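In this view, the complex is presented without one of its protein chains, the others remaining in place.
Just so it is clear, A, B and C label the chains in written order, and each chain counts residues from 1 on its own.
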Amino acid sequence: MTPSVPVVELRGVGLRVGTTTILRSVDLVVDPGQAVGLFGANGAGKTTLLRILGTLTRPSEGLARVLGVDLTTTDRYDLRPRIGLVGHTPALYPELTLRENLAFAAEVMGVERGRVDEVLSMVGLAGAAERSAGACSHGMQRRAEFARELMVERDLLLLDEPHSALDRDAVDLVEGLVARTLGRGGAAVLVSHDRDRVAKMADRCVELEAGVLR
Amino acid sequence: MTAQVEIRDRRWPWYAAVSAIVVALTLSMISPADAVQGDLIRIMYIHVPAAWLAYLAFTVTLAGSIGYLATKRMVFDRLAASSAEVGVYFTGLAILLGMIWGKPTWGVWWTWDARLTLTAIMFFVYVGYLALRRATLDPDARAKRSAILGVLAIVQIPIVHFSVVWWRTLHQPPSIIRPDGPAIQDPLMVVALVAGVVAFTVVYAALVTKRMELARIEDAVVAREATLERPVAGEAVVAPDLSPEPGGAR
Amino acid sequence: MSGQWAWVTFASLVFYGSLALFVGSIVWRLRRARARLEELS
Partner (left out) sequence: MSGIRRQALAVARRDLARERRRGEVLWVTIPFGVIALLLVPLAIGTDQATLHRVGPGLYWVVVLLFGVLVGVRGAADETGPQRDAAALLGLDPVAVFAGRTIATSSLLVLFEIVVGVAAVAFYDIDLIGVGWLVVVVLLVAAGLGTLATLASSIVAAGAGAAALVPLLVAPLAIPLLLGATQSLDGLRQGRSILSWILLMIVVVLVLGIVGVVSSGPLQESR
């Protein structure tokens, strides 16, 4: 990664779906090594903005680039393995055990299977590896998702409400994950309601108000 | 100048269609009765053109689908959709008329002959195509998904056709195939049949033109609704928990 | 022969009836869409 290329570069980005405008002229630049906190009320468009950055939703207007790649083209699919997203709804398969869930991720990403148990113990879930994800608490499921992000090195980390349903230890874990990503020249965008906690981790904070970035 | 004004008249497709139909049906009624089938052959003058349109319409749907996939222009999507809808109508009509002809001719409403079976299968394939369009709300997703189905449907038709024909030849030795096509003896019959095919093609073109106009207006309504900007800032906006597929599920 | 004409008449009714329904549905939908567009502008 050339240091001159910002990790995130949004200029005048907007999203309209059918008759609803969800985002309007959003400008945001995040340089390597930076973490940005993104605040806003319910329904302001935070999660949507995160999905755009994660290549999952295509913006309908403006210039949007992540790691120099245009997010409106299909080139954005090549970015996917470099972007980590932990959403606020659990994305694990409830029928599978925590270990199976992570093993699936490892296999798809081509990570050796030994890493699975390693990261599970890093997040303190070694004892629960055989439990099915659906039987785990929300907090445990989130830990398992952070464990998944620990298996690989991502260049952009997108965390939606990183503090919800997590205890003190797990919060340290999140901070460690963010610090690791920043340390190797990546960037992070943290969406939250909890200004105080995120402000401590972020270099800069922005506020999204009803689809417009302030 | 005059011609231009007439073209602008939104009703011209109807005029053309109605006059073509009147000419063709008059011919079909004044043409002589068939030596074998008697007056029943008059049904053929609408059945055969309807069946021809079924094939024409689905070929146009294929062309529209490929056109859309290649250029991403919505006009091709509208063409494919309109042609499929008109095609389903004419396929259904051809099947019904065939049955009405078959009952007095063979004594049964339905026979398992290869062409009939294939037409029925084709009818349901395109009913599925139309159902898919109804189920998908986002215009871009709908255009792409139905274009892929439009191509898949045609790719499969030769295989279906081949298997059905093969199945029939195994079970029905050619010697006992009943007389199906009417033997054309009188030149007026040929004229009537050709006039029918031409007239139906004009009707098809008129229907597709109007149906495309409808699709265009519907798209314009959606676009217009979109520009009636909801006030975005300074107001609690509806939850933007965007589904991966706008209009689809989740 | 009159039996045959009955079938021909039946077929004609099916043809005209269905065509009228189909054309009618397109015309009706067109009117409704045009009215909606008018309403919006």
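Note that in this section a contact is a pair of C-beta atoms (placed from the backbone, for glycine too) under 8 Å apart; a residue touches a chain by one contact, two chains touch by 3 or more.
It should be emphasised that the depicted structure is a prediction, and the values quoted were computed from it without experimental measurement.
Trainee: Which displayed chains make contact with the chain that has been left out?
Mentor: A, B
Trainee: Looking beyond the chains shown, say which of A:Asp70, A:Glu95 or A:Asp172 touches the absent one.
Mentor: A:Glu95
Trainee: With the full complex in mind, choose from A:Arg11, A:Arg80 or A:His138 the residue touching the hidden chain.
Mentor: Of these options, the touching residue for the absent chain is A:Arg80.
Trainee: Can you work out which residue in A:Asp70, A:Glu107 or A:Glu153 touches the chain that's missing from view?
Mentor: Touching the chain that is not displayed is residue A:Glu107.
Trainee: For review purposes, identify every residue of chain B that touches the missing chain, sorted by number.
Mentor: 69, 121-122, 124-125, 127-128, 131-132, 135-136, 140-141, 144-145, 148-149, 151-153, 155-156, 159-160, 162-164, 166-167, 170, 243-245, 248-250
Trainee: Would you write out the residues of chain A that touch the absent chain, in ascending order?
Mentor: Chain A touches the missing chain through residues 51, 54-56, 74, 77, 80-81, 83-85, 87, 89-93, 95-96, 100, 104-105, 107-110, 132, 145, 148.
Basically, only the chains that are shown with their structure count from here on.
Trainee: Measure off the straight-line distance from the CA centroid of chain A to the CA centroid of chain B, and report it in whole Å.
Mentor: Computed from C-alpha means, the inter-chain centre distance equals 48 Å.
Trainee: Suppose each chain is reduced to the average of its Cα coordinates; what separation in Å results between chain B and chain C?
Mentor: 15
Trainee: What are the residue numbers in chain B that touch two or more other chains?
Mentor: Residues 225, 228 of chain B touch two or more partner chains.
Trainee: In the complex formed with chain C, which residues of chain B make contact?
Mentor: Per the stated touch rule, the residues are 38-40, 42-43, 46-47, 89, 92-93, 96-97, 100-101, 103-104, 203, 207, 210-211, 213-214, 217-218, 220-221, 224-225, 228.
Trainee: Would you tell me which residues of chain C are touching chain B in their complex?
Mentor: Residue list for chain C touching chain B: 1, 3-5, 7-8, 10-12, 14-15, 18-19, 22-23, 26-27, 29-30, 33-34, 36-37, 40-41.
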